[in-house]
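Removed from the display is one protein chain of the complex; every other protein chain stays in position.
The block that comes next holds subunit A.
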């Protein structure tokens, strides 16, 4: 871990926090506006790679634990971590790592449309699959509702997250073409 890796991770963590401060962006005719913070989690993996991306998200989670209101809507503190949605927060970390690992393994090169399509897939597996894989059992355990019910309740957010996966891949494509950095 070089100083550059550390600074990249820290500044990307700051970016994820800052994305929580800007108001939600409406996308076309979609009923749910995009809240950019979980978009930042997918972007961390796509742009920085698994190690630095994971570290960036881990820093955001650490700040939440330390009681700073870094989540969108000014939420933060230990209560979020032990609360019903705490699993999704830990899932963010896993999601960034999985997304980054997939994209580093299968789409490291200059980004054409094939790589962009693959990045969407990486976001679906990491940013949605891995996040929900931790979030849903946690929700089920904390609230005492069954796994299937927790999964059903979380399914409401899947369409919005699919849109975010596409948007994240398009953003990553733009960034890679403007300012390519190595994935680590």
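Going forward, contacts are C-beta pairs under 8 Å (C-beta built on N, C-alpha and C of every residue); 3 or more make two chains touch, one makes a residue touch a chain; residues count from 1.
One rule holds in what follows: contacts and distances are computed from a predicted model.
Protein name for the hidden chain, per its UniProt entry and selected from "Energy-coupling factor transporter transmembrane protein EcfT", "Ger(X)C family spore germination protein", "Citrate lyase acyl carrier protein" or "AMP-dependent synthetase/ligase domain-containing protein": "Energy-coupling factor transporter transmembrane protein EcfT".
Of A:65, A:90, A:121 or A:162, it is A:65 that touches the chain left out of the display.
Checked against the full complex, the one of A:84, A:129 or A:160 touching the unshown chain is A:84. Where subunit A meets the omitted chain, the residues involved are 1-4, 6-15, 17-19, 21-22, 25-27, 34, 36, 39, 43, 47, 55, 59-60, 62-63, 65-70, 73-85, 141-146, 149, 153, 167, 170-171, 174-175, 178-179, 181.
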